[in-house]
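Here the structure comes first, spelled out in structure tokens, and everything after it is commentary.
Omission of a single protein chain aside, the complex is shown with its protein chains in their original locations.
== subunit A ==
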Amino acid sequence: MSLTTTMTGDAQIVKVNAERIDAAMAIQFKEDMRAETESGPDRVILDLSEVQFIDSSGLGAIVAAMKQLGSGRKLDLAGLTPMVEKVFRLTRMDTIFNLYSSLSEATAPASANS
């Protein structure tokens, strides 16, 4: 599975270059995320805009990716497509992560909202 990292200001953006995060690739995703985020800024933004489908294995792998960041660092999610958003909402995992409709919203300065 392919992940691409970009650094912006105080955050690391990790883009998932895959149409799905499912049982066939969940373990690989978790390991690749560990490698990508081993060191770096406290804030990691996962860009999910290419991902059209996720199952419970993929959801678990994203939770694992957040947990392996350790305390003091956080994983935010951006660009959720409708099906992915539905799985997060149904499982109430939307209450655990900060969700942004797009990457630009996730990286906008906080003051832009006021």
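The working rule: a contact is a pair of C-beta atoms (placed from the backbone, for glycine too) under 8 Å apart; a residue touches a chain by one contact, two chains touch by 3 or more; residues count from 1.
Everything below uses one rule, namely that contacts and distances are computed from a predicted model.
J.: Using the UniProt record as the reference, specify the protein name of the hidden chain from among "ABC transporter permease", "ATP-binding protein", "Sulfurtransferase complex subunit TusB" or "RNA polymerase".
T.: The record for the missing subunit names the protein "ATP-binding protein".
J.: Identify the residues of subunit A touching the omitted chain, counting contacts across the whole complex.
T.: 20, 22-24, 53, 55-57, 59-61, 63-64, 66-67, 71, 82-83, 86-87, 90-93, 95-96
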